[in-house]
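Structure below; questions to follow.
As you look at this complex, bear in mind that one protein chain is not there, while each of the others sits in place.
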Amino acid sequence: MTDEKPTPPEIPAPEPTLAKAVEPAAAPAPSAAAPSPEPATTAPKPAAEGAAPAAPAAAAKPAAPAAPPKPAGPKPTDASGKPLIADLAAAVPGAVLEAYEFVGETTAKIAPEHLVAACRYLKDKEGFTYLVDQTAVDWKDRQPRFDVLLLLHSFSRGQERLRLKVAVAEACPTVTGVWETANWMEREAFDMYGVRFDGHPDLRRILTWDGFQGHPLRKDFPIEGIDTGAAIYPDRFPEGGGPGPKDTNRKVVS
Amino acid sequence: MTEPTPGTVAQFPPLAGPPLLGLHEMELNFGPQHPSTHGVLRLVLQVDGERIVSARPDVGYLHRGTEKLFETETFPMVIPHTDRMDYVAASTNNHAYCLVVEKLLGVEVPKRAQYIRVLLDEMQRISSHVLWLATAAIDLGAITPFFYTFRDREVILDLFEEYCGARLTLNCMRIGGLPVDLTPGWLEKVRAFTEPFEKCIDEYEDLLTENRIWKERTVGIAVLDEKRCIEWGVTGPVLRAAGKAWDIRRALPYECYPELDFDIPVGKNADTYDRYLVRVAEIRQSRRIVLQCLDWLEKNPGTEIRGKVPRVIKPPAGEAYACVEAPKGELGFHLVASGGNKPYRLHVRPPSFINLQALPEMAQGHLVGDLVAVIGTIDIVLGEVDR
Amino acid sequence: MSFLDRILLLDIFGGLRVTATHAARKADTVEYPEQCKEPSERFRGMFRLDEERCIKCTLCAIECPINIIYIDWHTEKTPEGKAEKKLDRFDLDMKRCMFCGLCEEACPTNPRSIWLATKTYELGVYERNEALYLDKSKLTKWDANVKPYPGVDPDKAPVNPAKEK
Partner (left out) sequence: MSQSFIHYFLVPLVKGLLTVVLVGLAAGVLTWIERRLLGRLQIRKGPNRVGPQGFFQWIADTIKLLFKEDIVPSRAEKALHLLGPLLLFTPAVVVLGLVPWGPNVTLFGVTTPLHAAADLNVALLLILAVSTIGVYGIILSGWASNSKYPLLGGLRAAAQLISYEVPMGLAVVSAILMSGSLSMVEIIEAQRKAGVWFVFPGLIAFFLYFVSGVAETNRTPFDLPEAESELVGGFHTEYSGFRWAVFFMSEYGNMISISAVATTLFFGGWLRPFPNVAWLGFLDVVPAFFWFAGKVFLFLLVYIWFRATFPRYRFDQLMALGWKTLIPISLGNLVLVAIAVLWGAAGLKVLGAVLVLLVAAGFFAVWRRPARPRTSTTMAATNVEVRA
C-alpha cells in the first residue's frame, strides 16, 4: 500500500501536458471511490489523524503537505531526427506528423490516410515483422475522438520497438493486410470503441455478443453497464426490457 | 459477412457468414461447454467426417470488462484485478502491470525486491507449465500426469500462500516493490521443494516423452512455423518451439534477469511435441533460476522491498508499454496516463488472446481428435482471452 | 528410440513403472471435512473488525477496489469532555469480497483494527444475503455462519509493519 497515513481524498488531475486533449472526467468528484452508490459517502469526511486540512478537498492545493515531493516526471523529447523516423518520413511523404520519445519508447504520429503505406514500409523495409499490440484510446471531447495505437517490434533492428499513433474519428484504415494478427486486435478495438476499420475482412464484435448495444470502453459508456434485455430478447421486451421505466435501477444490469 | 452497424440491433447475425457446407461436411459445435476447451472457448467446426475443414473460434463468454474496470480504480487498486486475467499465473500479471507504472513513474525497484519478484515469477511459471502439462495430457487421454503435477503445483501454491496469503489470486506485488517481506524460513522451504523437483519432472517425462502413443498424438500436429508465428504475433513457447530463440527475459530484459544464468530452449519442428518439450525444458530452466535467486537472497539478507514511491501514485501523462515473459507468451500492459490517479486507459496485450488467433490455421486439416491437442498446445486461459 | 527399444516396448513399460511405483506411495490428499490443511499465518480469510481500535479513518473503504465497505460514524462528547468518534455502521459485502487484502494494508492502527489473517475460510452460506454483513457486531464477534479455524484466536490482530519500525 502506498497510503500508510491517511491522506486527503484525491484532487482533480492537473491538465495533461502531453496529450492535447483535456482529460474528461477521470476524477471529477473529490471521491476516490468509484461512483457506486453504496460506500462512496465516506470520502468527503475529514480524515482522522488530521495531517491534512479538513476542508473539502476539492481545492487544488492541500495535497502538497502530505505528499512527498513528486519526482520530476519524464518529459517527452522530440524524436523526428531519429534515422528510423526520418527514413519513414522520406519513404512515405506526409505520413509522420510528429514523433517523440518518452520513457525510452519512440512514438510516431501517423496520418490516417498514410497508415497502411507506412506500416507496409516499416514491415517490408525496416523489418518490423511483429505487430505486438494494437488498441484504441477514447479522448471524449477531442476531435478526432480516437487514437489508434500500434506497437511494432523488429527482430532485425536489435529488438527495437516503435509505437504508431493515429488520430481517427470513427473510421480507420485496417492493417490486416500487413499483419494478419491485426485481425482480432482490430475486432477488439471495434467492439470496445466502435472504431471502424475500413477494409477489415471480418469486422464483427469479438468479446461482447453480436447483439450488444454500445461500445463499452468509450468514456460515455456507464460503468454500471447498460440494460441489455432488449438487445437479447427484443420480442420478449418490446418496450426495452429489463427494469421498468420508473425504476431507479433502470440503467443497471441486474 | 454481415456488417454490424453500431447502435442498431436486429437479431443475432450469423456467426461468420452463411456456412457453406459441402456434400460431405457437417457443422460441429465444439464448446463452450466441452470438457477440453479449457473453459468457455467455443469453436464452430466444419468437418468432413472427422477431418476439420475450418474452425472458427468464438470467444467472449468470460468477458468481464476488466479494462473498463481499470479506468475506475486508482493505480494500486488495479493490481487485484490483474490477478484475475491469467488466473493460473497471477504473479506475472501483477509484475507486468507494476512494471508499466514504474516505467512511467521512473521508480527504481530495490535489488532484493527484484530478486523476490523474479523468484515468484519463476515459481509461477513452473506451476503454470505444470498445469498446462496436466491439462494437455488429460486432453489426450492420459489422466495420471494430472494428479502427479497437481501434487507438485500444490506445494508451490502453499509457498505462495505462506508468502502473500493467497494461493491463486496472489496480489503479490506493489508498485515500486512488494507488499511484504519474506517470512523467516520461507527460502529454506522453497529450496526444499525446488532441489528434489528435478526428479518429479523426470517422472512426468517417463510417463509421456518417449511414449509412442503420446508421440503419435503430438508429432506433426498443429505445425506453425516461425514465419507464420510472427505473422500471427504468436509468442512464448509456441514461438520458441518453432526455432526462434526469442524470450523477453533475454530480448528485452527486465528486473534482474541479465544477472541470472539460464538457457532458452528451442524446438525444431514447430509441432505439438516440440512445444511440449520446450515447456518441460522451461520448467527445468525455471528451476535453475529459482535456485539462483535463492542463493542470492540467502547471501544478501535485507529488508528493503519497496522503492521510493510517492504516497499518491500519479504518473505523468503519457503512454508506456511494459511486457514480461508470461508462461503463455508476451504479456504487455499498454498504459495511457493523463496525469490523474487513475489509468486513463490500460490495455492488456494478452498472450492467450493473440495466440488463439492462430488456432484455425493450426487446426485445419487435422482430425477432431487432434483438435484437443491443438487447443491444448496453445495453452490458453480463457480468463485472459476474454478479460 | 532404437529399434530394440520399440520392439521391447520400453516406453510402455517405463510409463507402467512410474504408475506402479506411485501405487506404493502414500496418498497425497487431505480428507477434507475431517482433516484440513492449516492455512499460513498470512492467509487472507474471513474479515475481522476490532471496534475499539478502529479510528474511523475510512481508509479501508477508500482502498477497497470493489467498494464493498461502507462506514458511517458520528462524534460524541465523552464525560471528560473530549470528542470521540462512534461507529454507526460498518457494512461489508462479503459475497463480493475477493480477499485482496488491500483494506488490511491500508489500516493505520497498530495492531491492525481490521484484518483478514484469521485462517478462517469456511464461509459458505445458504442464502447469498447472509454473506452481506450489515451488522457490525457480526464482524467483531462473527455469527453462527463463521466458525474460526480450530485453535486460532480470531481476536489476535497482526501487527502493522509500517508502525513497527
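Residue numbering begins at 1 within each chain, and the chains themselves are lettered A, B and C in the order written.
Heads up, the rule we're going with is that contacts are C-beta pairs under 8 Å (C-beta built on N, C-alpha and C of every residue); 3 or more make two chains touch, one makes a residue touch a chain.
All values reported here derive from a predicted model rather than from experimental measurement.
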Give the labels of the shown chains that the missing chain contacts, considering the complete complex.
-> A, B, C
Of C:16, C:36 or C:159, which residue touches the hidden chain?
-> C:16
Contact with the hidden chain, among B:62, B:223 or B:252, goes to B:252
Chain not shown: contacting residue from B:207, B:297 or B:331 = B:207
If the missing chain were put back, which residues of chain B would it touch?
-> 26, 28-29, 34-36, 49-50, 137-144, 146-148, 151, 201-202, 205, 207-209, 211, 213-214, 216-217, 240, 244-247, 250-253, 263-267, 277-278, 280-281, 284, 367-372
Footprint left on chain A by the chain that the document does not show | 155, 157-160
Considering the whole complex rather than only what is displayed, give the residues of chain C touching the chain that is not shown.
-> 4-5, 7-8, 10, 12, 15-16, 18-20, 22-23, 25-29, 31
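One rule holds in what follows: only the chains that are shown with their structure count from here on.
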Hey, how far is the Cα centre of chain A from the one of chain C, in Å?
-> 35
In whole angstrom, how far does the Cα centroid of chain A sit from the Cα centroid of chain B?
-> 24
So chain A residues touching two or more other chains come to 1, 3-5, 32, 34
Going by residue number, chain C touches two or more other chains at 63-64, 102, 105
Contact residues on chain B for chain C in the complex?
-> 73, 76-81, 83-84, 144, 147-148, 151, 154, 158, 161-166, 169, 171, 179-181, 183, 203, 206-208, 210-212
Complex interface listing, chain B residues touching chain A | 1-4, 6-7, 9-13, 16, 59-60, 63, 65, 67-69, 71-74, 76, 103-107, 174-175, 179, 230-234, 246, 251-252, 308-321, 323, 330, 332, 334, 336, 338-342, 344-345, 347, 349, 353-354, 357, 386-387
The answer for chain A against chain B in the complex is residues 1-5, 7, 10, 12-19, 23, 26-27, 32, 34-35, 63, 66-68, 70-71, 73-74, 76, 102-105, 107, 129-133, 135, 137-138, 149, 151, 155, 159, 161, 163, 179-181, 183-185, 188, 192, 194, 196, 201-217, 221, 223, 225, 230-231, 234
